[in-house]
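Missing here: one protein chain of the complex. Every other protein chain is in place.
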């Protein structure tokens, strides 16, 4: 338990104080504006991605580069995990070899629970099953703060598959903590009553919100046999050109990507002046730099005690 | 269209002025002789290889290292392309994350056409389907210039599967632009009448040429069901020891590799004093350095405007 308190794991925004979250957002925004970093060239990090990813993995890699970190190459496909080694033993091995922090994406929800008590190096969660994706949440928040300076009093609609999204639940929670009103939209059967937010029809929801967060339709998680009707989804629950015309003049559109063009959003709107989809990707690098800095600052304090 | 003219994409030698090609060759030769580079340690490049490669990928990696570039790791097998993301969106994502140039090999001929108008960072084509392989062409030219100083008035025979080779067509074209005579040889049914070169029988062709360019038999592209008769091919169209004895005393032999030893060329001849096959690999690193320098020089001019 001692270990758990000292090491600055980053597993979910729910585990952080509101103040800490705001501090991370502020630091990320400063870094984007060119604040200088204290490079960490003697520190090594390994990125363990047991699930596919372009954005998140490349974004962490770029953040690590900007911090001057050494990145130990680690290919999950050819690792000893294929010989039946547990994730804990793999992580302990990397710790023994001299790795100073681990960035992990894994298909098992809450995979980090047994790790954070047994490791003396920080775990940074890059996505766990249908659980959390806190670095994505942080970059979403950062994108909103870049726009408005805060989210207090703002209305955010989260549209789509709330039930299976690891982003939706943690975003809904943290946004409310930060003073925002959160509503849900999209297919009624994908709405999640347990999230403590209100459901509204798509037309009304997008017309009255300051921030429209579209969720990706995860075809790979919907395997009930029925072919997915993309056009029908787009008409009923997507951000069509018609709906776009009725959004607030200062409202912004977010999507975690990869985008299914013509499904969650019309192809031509992806780079609309009110879309922040590619800004989110740019922001992600700075959000992850702030996350990594925090992990190493705490670790450094521990060492110098 | 503005974008297209400003960004120094490198997609095919056909798209370059003869003067530009000669300048690239000269710079590559200077770099090989130890000319100093202006390192680019703050620039990031990503290598996207959607088709297998050792030589080309490693050669680009080494060239990037010599230029002090940061290489963002990118594994096509575990990227979001597996989630159905388009190549354009993957490239735009990397651009948003801060990548300054993309080296791409892709199975689709002309994959770069839609990219080069939509991206504000240069695309360097490392091979497109049965289209072009311009960095290979450049290193072939560089190897010839290293030998003769020019190709004007030289006779080059290209032997093998001209029809399916992405190297053959662009090499034939550029060599003629540079003043060389190009002929074709190998199986008559693999000759391509539309290339505008003459066909000659193997025995005559190799005996009368200054440069003998062997093409790789691409077993993976010949799937008509018949087993390939390697020995028969070697006897009829390969560079056998007997044919080698009759080549010009100053002629040189090129092959893009990987070599099928005993098929296109006799095993013992791969490292013959007149073979330049391993020199080509060494030269490839310098050719790619020149290509990358060009991409970044133009990009830098744009930025400082």
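We just call them A and B in the order they show up, numbering each chain from 1.
FYI, a residue touches a chain if its C-beta (ideal position, glycine included) is under 8 Å from a C-beta of that chain, and two chains touch if they have at least 3 such contacts.
Quantities reported herein were computed from a predicted structural model and do not represent experimental measurements.
Interface note for the absent chain: among B:153, B:179 or B:258, the touching residue is B:258. Interface note for the absent chain: among A:15, A:35, A:77 or A:229, the touching residue is A:77.
Among A:39, A:98 or A:153, only A:98 touches the chain that is left out of the view.
Listed by residue number, the positions of subunit B touching the unshown chain are 49, 52-55, 57-59, 61-62, 65, 71, 73, 75-77, 219-220, 257-261, 278-279, 281-282, 284-285.
Annotation for subunit A: contacts to the undisplayed chain at residues 44, 46, 70, 72-75, 77-86, 89-90, 92-94, 96-99.
Note that only the chains that are shown with their structure count from here on.
Centre-to-centre separation of subunit A and subunit B, using mean CA positions: 40 Å.
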